[in-house]
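For reference, the structure is listed below as structure tokens.
Complex shown without one protein chain; remaining protein chains in place.
On to chain A.
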Amino acid sequence: MASGEALTTSAYIVHHLTNNTVGEGFWTLHLDTLFVSGIIGLVAFLGMAKVAKQASSGVPGPLQSFIEILVSFVDQQVKDTYHGRSPLVTPLAITIFVWVFLMNAMDLIPVDFLPLILGVFGIHYLKVVPTTDPNLTFAMSLSVFTIMIVMGIKVKGAGGFFHEVVAVPFGIKLAPVNILFRVIEDIAKPISLSLRLFGNMYAGEMVFILIALLGVWQLPLALPWALFHILIITLQAFVFMMLTIVYLSMASESHG
């Protein structure tokens, strides 16, 4: 109820799910998504870079230990799944896990808290969880998709890559079927990747908004949902990271 007007229930919900936009048509920018995701990412990754710069091989401090545990965990997942050798995969997986986790975690801030503060400064629309914006999830999944294609061509060579598109799984004689299958498979990857994250976070945010509508009764409901949501936040970040690793591993392994 940041705008201070008298709002109906549906108006309240719609208001919370409206982005702060600038521009028209396709050339619209969601300022809230861009700013929140950017600030979170800059703080997280520049902070990690600062710690990494001072990282010593001696006894690590608590912050360094924490980041090392996190990074080693991701690296272990990569090592278990991805058997090629690429300097990109582990940093990519770390970036995805940390960034998605932190953006999802914005969901745990009470839904009216940040809009209320920014409302004081005259900013009336704020969708605070960037992962509830399909633009972000699609940007990530399409980037991963691009990396996947490039890696496939790089590992197998252009000839090997296109041969695989044409001849797998049914052999060269059924080339049209193979190409169709391949296209469907490859389109499904980024779509499922982005929509899974978007859908989970959007639904979670929606439930928070609905709980916030209950007035006095929101506290006993918001708390268990938030606790439950911690699981979803972590799980979705992990799933996005894991599937990215799996897709890249598939892209760099030969199928015959």
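The criterion applied here is as follows: a contact is a pair of C-beta atoms (placed from the backbone, for glycine too) under 8 Å apart; a residue touches a chain by one contact, two chains touch by 3 or more; residues count from 1.
The criterion applied here is as follows: contacts and distances are computed from a predicted model.
Visitor: Considering the UniProt annotation of the chain absent from this complex, which name among "ATP synthase subunit b", "Helix-turn-helix transcriptional regulator", "Alpha-D-ribose 1-methylphosphonate 5-phosphate C-P lyase" or "Trehalose/maltose transport system permease protein" applies?
Guide: "ATP synthase subunit b"
Visitor: Decide which residue listed in A:I94, A:L126, A:L197 or A:A212 touches the omitted chain of the complex.
Guide: A:I94
Visitor: Can you name the residues of chain A that touch the chain not displayed here?
Guide: With respect to the unshown chain, the touching residues of chain A are 23, 25-30, 33-34, 37-38, 41, 45-46, 48-49, 52-53, 55-58, 60, 64, 67-68, 71-72, 75, 87-88, 90-92, 94-95, 99, 130, 133-136, 138-140, 142-143.
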